[in-house]
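One chain of protein is taken out of this complex; the other chains stay put.
Up next is subunit A:
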Amino acid sequence: AVLPGVARAGAMQDDKVTPEEDATSYNNFYEFGTGKEDPKEQAKDFQPMPWSVNVEGMVKTPRPYTFDELLGKLPVQDRVYRMRCVEAWSMVIPWQGVQLKDVITRLQPLPSAKFIEFTTLLDPKRMPGQRRAVLPWPYKEALRMDEANNSLTLLATGMYGKALPNQNGAPLRLVTPWKYGFKGIKSIVKIRFTDKMPNTTWNDANPSEYGFYANVNPTVDHPRWSQGKERRIGEFLRRNTLMFNGYADQVASMYSGMDLRKNY
């Protein structure tokens, strides 16, 4: 079901779901190559299962969890979300997954935990893109605990009603639709709870261009791309980018009082 906020988001009522073919053949997943078409080709032999996720840090029982231990029996969500890439293109993708907050409840972090950090699989044998040091591997991303517990935040295991394709981050990825796409870390093997703001990969690689928060914000220009407009994949004319990618109702309150120009 589409979230109420998604359907209501004014200017974007004409959101049409991006063709599955486009969403699965146009990917930024540098672990499988830096070209947009590379991941589909280079990830085709990747075997995601069996999968386990190491839970670490400020949490009741730090230990490895199997895929089923982590997600099993949690209510599965259907969410149609806009995805806005920092490169100024966007898609609309139907995801299936569980709310991250349900997983967090299951894992029982300590009250001292303020951030949650995710790490992608590091295995250059299975992820050929990691044989070149394009980014400081492994890929890491993180959220503040309130962001992680926001009901929009999803740990996706599927899209278009099917298991998550390898090139889209199988078997388990993060989806935070009000943030630029690079926050949506793929093929997660580690979840760590911590009280310090973790380093994140793109921020490490290029701090002047990519911040920790990475909230979609048409008023804060990226040094490389104008962020005021975006091209929806499959459309010709650019459309205006909305504050928080159109999810301001659900997320803006988390950032009240923060200077979003500094905390980009």
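Methods note: a contact is a pair of C-beta atoms (placed from the backbone, for glycine too) under 8 Å apart; a residue touches a chain by one contact, two chains touch by 3 or more; residues count from 1.
Throughout what follows, contacts and distances are computed from a predicted model.
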Absent chain [UniProt protein name; select from "diguanylate cyclase", "Regulator of SigK", "Protein-methionine-sulfoxide reductase heme-binding subunit MsrQ" or "ABC transporter permease"]: "Protein-methionine-sulfoxide reductase heme-binding subunit MsrQ"
Option from A:Lys44, A:Arg63, A:Lys229 or A:Arg261 whose C-beta touches the chain left out: A:Lys229
Contact set of subunit A toward the excluded chain (per top definition): 21-23, 25-26, 30, 34, 36-37, 87, 89, 134-135, 205-206, 221, 223-226, 228-229, 231, 233-234, 236-238
